[in-house]
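One structure, as C-alpha cells, below. Some questions next.
Note that this complex is displayed minus one protein chain, with the remaining chains in position.
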Amino acid sequence: MKSRHKRLALVAGGVAVLGIAAALILNAFQSNLVFFYSPSQVAAHEAPHDRSFRIGGLVEQGSLQRQPDGVTVRFVVTDTAKSVPVLYAGILPDLFKEGKGVVAQGKLEADGVFHAREVLAKHDENYMPPEAADALEKARKAEHESQRTLVMERAKETPK
Amino acid sequence: MLEVRDLACQRGEQPLFNGVSFDVSAGELLWVEGRNGSGKTSLLRILCGLSPAEAGTVRWRGESIHDAREALLHDTLFLAHANGLKDDLTVAENLRFDARLAGLHASAERIEAALRACGLRERRDLAVRYLSQGQRRRAALARLWMAESRKLWILDEPFAALDAESVDRLAAHLGAHLDAGGLAVLTTHQEVPLPAGRTRRLRLAH
Amino acid sequence: MLEVRDLACQRGEQPLFNGVSFDVSAGELLWVEGRNGSGKTSLLRILCGLSPAEAGTVRWRGESIHDAREALLHDTLFLAHANGLKDDLTVAENLRFDARLAGLHASAERIEAALRACGLRERRDLAVRYLSQGQRRRAALARLWMAESRKLWILDEPFAALDAESVDRLAAHLGAHLDAGGLAVLTTHQEVPLPAGRTRRLRLAH
Amino acid sequence: MALNWFKYSSPQTFYPLAGRLIPVFAVLAAVLGAVGLYIGFFVAPTDFQQGEAYRIIFIHVPAAWMSMFIYLVMAAWAALGLILNTRLSSMMATALAPTGAVMTFLALWTGSLWGKPMWGTWWAWDARMTSELILLFLYIGFMALQASIDDPRRADKAGAILALVGAVNVPIIYFSVKWWNTLHQGASISVGRSPSMASTMLLGMLVMALAYWMYSIAATLMRVRSIILERERNAQWVRDLAGAPA
Amino acid sequence: MWDAFVAVFARDVLQAWRRRADWLTSIFFFVIVVSLFPLGVGPEPALLRTMAPGVVWVAALLAAMLSLPRVFGSDFADGTLEQLVLTPHPLTVLVLAKMLAHWLLSGVPLALIAPVLGLQFGLEGGPVGVLFAALLLGTPCLSLIGGVGAALTLGVRGSGVLIALLVLPLYVPVLIFGAGAVEATVAGTGAAGHLSLLAAGLLIAIVLAPWAIAAALRIALE
Amino acid sequence: MWDAFVAVFARDVLQAWRRRADWLTSIFFFVIVVSLFPLGVGPEPALLRTMAPGVVWVAALLAAMLSLPRVFGSDFADGTLEQLVLTPHPLTVLVLAKMLAHWLLSGVPLALIAPVLGLQFGLEGGPVGVLFAALLLGTPCLSLIGGVGAALTLGVRGSGVLIALLVLPLYVPVLIFGAGAVEATVAGTGAAGHLSLLAAGLLIAIVLAPWAIAAALRIALE
Partner (left out) sequence: MSWGSLDEFLAMGGYATYVWGSYIVSAVVLAMEVVLLKRRHRTLRAGAGRSSQQTDNLA
C-alpha cells in the first residue's frame, strides 16, 4: 500500500518535471536558435557582431552585379522588410538566381557590407514544370505586385 | 512459506533443470546439492528474482514473487559467489553502507558486534583489498549478523574459503536463525555441520 | 629440493609470520594450514618469487630463487585464488594459450585429454564467462594435467568450489604427481583426501 | 482474430507465412518501383528551378521517410517485445535495424548528392542533416549492441531500451525544418495543406515511396526468417527443414 | 527510501575519494585535452577564441565519457550491483543517487575549471559565465545519458568503446546547445534560448534516464 | 621465446576478434570524435581545415587511450598476468607482443581511416598522405607509452595522477610532431623533419618501453 503511494508520487513528480521541460522548450523557441539570420534580424542587431555568421533571404531582383575580375559578385539579400548588401568571390551554386533564396556565410564589416565566404542556395518546397511556374508568375503579377509570396516567409515566421 | 513449483531453467541451448518443486517452511533449511554446473546458482538467482525462469512459479508467503517483488525483497538476504564488497572501502564502511542500503538496522554497536562475531574486529579499518580471501568472505557474511529482520536467507556457497572455526560459527548462526523461525536456502560442496533435523536436501541431477 | 629458511613476512604494520623454515623434497607434499589471514597466500607468493620476503631465503635445487629465477620458473606451476582465465575466450582456447605461454607441451590431444580429465569436455567451446564457479576452477586446474614437466606445484586453495567428484580426481592426480617425483605446496581449508604418508603439514599460527 | 494473432506470433508458424508473403511484397516493390521510375523519368516534367537535378527526389524522399518510419516501427516492436516478452516482436525489431540503416544511409547519400548542385555544398551542419546523421549512428549503435551480447534474450531487451531512448530523435528530424530555419527546405506534403508540387511529380514520389515501403517489408521478412532459423536452430521443426528446399 | 538514496550517494562519493586518483585523472584529462589545442592549432588569438567553446565542450564530453565504464562496471564486477537490485527500494531512486554522485565528481569539477580555461582562450567575462552555466546544466545530462549507455553495455563484450558509440550521438544535442550558448553570447545574441533547451533536456533526462538505466541494469544481471 | 611471443600475440588478437565489436566500434569512436568538432566549433571551412591535423591527432590519441586500460587491466583482474610473469620467458618480450597486438588492433585501423576524415575536413592529397604516414609512425609510440601508463596504474593506488603527469607529457611531443608534420605539408615546408623525429621516438620507445612496462607489471603484482 505504502509503496504504491511512493510509486505514484514518483510518477506524478516525473510528469510535473516533464511539464516544466515542455515549457522550457517552448520558451526556447521564442528566442533565436537559428541556422541563419534574416536581414531584419541583422538590422535589429540580433545577429552576431564582429563574427562570422550566416545570413539568409532572397536575392533582390536586379541587384546582382558581376565585378570586372569575373569572380567577385555583389548582390543584396532581402526579406522584403530590410536588406543587406553582400560581396562574394567564388563559385555560385546553380540555383543562385535573382529573386531566389540564398544563405551566405561571412562577416558583416564596418562598412555595412556582408563579406561572404560561402554562398549556398536555399530553395522552396515548390516543385512544378517551368510552364506552370511561368503561368503562376504571370497570374501573380497581374493580381498584385505587392503580394509576392516570399520564399523566406516561413523562415521569418519561425521564431514566433 | 517458500513454494516452488515446476521450475525450469535453460542456459545456452540445453535445459539445466526441469520440474523442480519444493517447499521450505519456517525453521527449515534447504540444502541444494549438485555437481558443478548443475544449476544451483541459477536456481538461487531465480528464487530471489534476479533471473527469469523458463517455466514454473515461485511463491513467497503465498504470493508469486513477480507480483509481490517488494515483499520478497523485504524478507530476503542474498549472498552470491561474489562478495559484493567495495575493495576501496574499509570493512566497517562496507558493512555500514550495505546495511543502510538494505534497510537493516545498522547502529555502530551492531556493526561492531557483527564484526566481532566474524572475527574481523581487528581489520575493521583495513580496506577490503588487503583482506585475505577468507576474510573477505567473512566480511560479506557479517551481514547475516545484522539481518534478523530478514526471514529468508539465500546463500550461495557461504562456507567458501572459510577456516574451520568460521565454518562452525556460521553453522551455529544458521541454527539460531532457523530457531527464530527463519528459512534458509544454501549450496555448498563442503561437509559442514548443518543444523541437524531441520535440514532438507534438494539434489539437482544433471 | 625446496628449502626455506627463516622466512618472515610483514603486511601493513604487523608481522604475519616469522622464522618459517621447512624443506620439501621430491615426492612430498606440503600442506600449509592456518586460519584465514594467517599468511598462507602470502607465503605461497613468496615461494614463487611474486612478492619479496621481509627476511629469510628460499632455495630451489640448492640455489636462491633470486639468483636463479628462471630455473625456478621453468619448474614451477602456480595456481592462485584467482583462476587466471579470460572470460571472453572459450575453455579450450584459454587452455591452449596458457599452455603455450607456459612452455607446456600443448597438442590438441593433450588439451582434449586435460579437458576430459576435468570433466569439461562438453564445455570446451563455451566462453569462460558462462561457466559456473566450480567449472571455472576446474578449467584453471586443467593445466595440471598438462604439467608433468613442472616439478613444483604451488596451489592456493585448489579445491575451492569443486564438487566431491572433482576433489577426488584432483587428489588422485596430486598423488600421481608425487609418485612421479614431483613436489607440491598447497593450502586448503577443506577436509580432502591428500596423499597419505607423503603429506607434511605446516601450520602458520597467527 | 485475436486467436490468429497469437497463432502467428510463434516463430514456427510465422516462418512459413513470411516465406509466402515475401514474393508478394517483392513483386509489389518491383512493379511499383518500375512504375515509379517510369513516372519519375518519363512522365514528370522538368522542375522550374532545379531542372533535372530534382529527379533525385524520387529516391531521396522515400529513403528519408522510410529511415524515420522504420525506426519508429522498430522501437514499437522492441517495446512490444519488452513488455509482452514475445520472441517474434524482438526478432522483428532486430530484423528492421539493418534495413533502416540502409535507408538512412541512402537518404544521406542522395541528399548530399542533391545538395552539391542545388545548395552548393555536400554537407552543412543544419538541424535536419545532423539529426539524420544521428539516426544513422543510432541504428549502428543498436546493431552493435545486439551483436555484442551473446544471449539473444538479453540482446533483445538491451536493444529495446536503446531503441526507445533513441526514438526521441525521430520527431526532431521531422520537425527540425519547422523549429529552426534550416538549409533544408520545409515539407512539400503536410496535413491540411495541398501539396506544393505538380501532380505528376507528386505521383511519382508517392509511388516510389510505396515501392520502398514494400521493399523494406520484403527485406525485413527475409531477414526475420534468417533470424528465426538462427535462434531456433535446435528446435525440431528447424531441423526438419533440412532436406526441404529453401 | 531517502536513507537508501543517501547511503548510495555517500558510498559512491567515499569510494571516489578513496580512489581520488581516478577521478582526478579524468579532470586532468579535460585540462590536457583543452590545452593541447593551442599546441596543435597555433597561437592565433582570434582563432583560439572562436574555437574555445567547441573545444571545451568536446573535451567535457570526452571526459564525462571516459569515466562512464566505472559507474556501474565496478559494482557489477564485485557483486554490489546485485545487492543494489535486491534492496526493497525502487531501483530508479538508487540509480539517481549514483548518477548524482557521478555528476558531482565528474561534472561539477569540469564546470568549475572550465572558466579558467575559457579565460586562457581569450574569452571574456560574459561568455565565461555562460560557459559555466551551460556546463552546470549540461554535465548532468551527460552523466544521465551516459549512465544509460554504461548500463546497457554492462558485462558486454568490448563495452568500453561500445559505450562511446551509443552515447556520443545522444550527446550531440548537448554539445550543440552547450557550445551554441557560449558562441551566442560571444556573438552578442543572447544565450537564453540555448540555456533553456539545455535545462529542458536535463529535466527530461532526470525523469526518463533513471528508468532506462534501472531496466538496463536488471537486464544485465539476468 | 619466439613461440611465447607468438602465443601472447595470437591470444590478444584472438581475444580482440572475439570482441570484434570492440575494435570496430573503436573506429567508429574515432570517426565520431572527429565529427564532433565541426558541431562544437561551427562549420567554417577555413577554420576546419586549420584544425584538422590537431583534431585528428587528438582523436587518435583518445581512441588509443580508451583501449589502454584493457591491455593489462583484464589480465590483471583475472589472474592471467600472474601467469605471464611466471613463465620462464623474458617478460619484456611478452610485453612487446602485447603491445604489437594492441597497435595492430587500435593504431593501424586509425591510420587507415584518418585520410578519409582528413578529406572531409578539406585537406588535400599531399597532407593526407603525410597524415597517414605520421599516424603509422605515431600510433605505435602511443601504444608503447600508453602501455607504461597502463602498467603503472595497475593496482597501485593513488598513482593515477602521477601516471597522467608522466604519460601525457610524453604524448605531447608525439602530438606536436604528428600534427606538425601535416601542418608543415599544408604550409609547404616539408614534413621530413617531423617524420624523422617521430621515427626516432618510435625506436626509442621500442627499446625502453617494454622494459619499463615489465618492471611496472612486476611491481603491480607484488
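In order of appearance the chains are A, B, C, D, E and F, and numbering begins at 1 in each one.
Criterion: contacts are C-beta pairs under 8 Å (C-beta built on N, C-alpha and C of every residue); 3 or more make two chains touch, one makes a residue touch a chain.
Nothing here was measured: the structure is a model prediction, and the numbers come from that model.
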{"item": "Absent-chain contact - pick from D:Gln49, D:Ser67 or D:Thr110", "value": "D:Thr110"}
{"item": "Those residues of subunit D which, in the complete complex, touch the missing chain", "value": "41-46, 51-53, 55-56, 59-60, 63, 98-99, 102, 105-106, 109-110, 113-114, 116-117, 215, 219, 222-223, 225-226, 229-230, 233, 238-243, 246"}
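Please note the rule applied: only the chains that are shown with their structure count from here on.
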{"item": "Distance from subunit D to subunit C - Cα centre to Cα centre, in angstrom", "value": "58"}
{"item": "Where subunit A and subunit F are represented by their mean Cα positions, the distance between them in whole Å", "value": "44"}
{"item": "Numbers and ranges of subunit A residues touching at least 2 other chains", "value": "29, 33, 118"}
{"item": "Subunit F residues counted as touching two or more neighbouring chains", "value": "18-19, 21-22, 25, 28, 32, 39, 42-44, 77, 157"}
{"item": "In the complex with subunit D, residue positions of subunit A that touch it", "value": "29, 33-36, 56, 91-97, 100, 103, 118-134, 154-155, 158"}
{"item": "Touching residues on subunit D, where the partner in the complex is subunit E", "value": "82, 130, 134, 137-138, 140-141, 144-145, 148-151, 153-154, 157-158, 161-162, 164-166, 172"}
{"item": "Parts of subunit E lying in touch with subunit D, wherever the complex brings them together", "value": "148, 152-153, 156-159, 162, 165-166, 168-170, 172-173, 176, 208, 212, 215-216, 219-220, 222"}
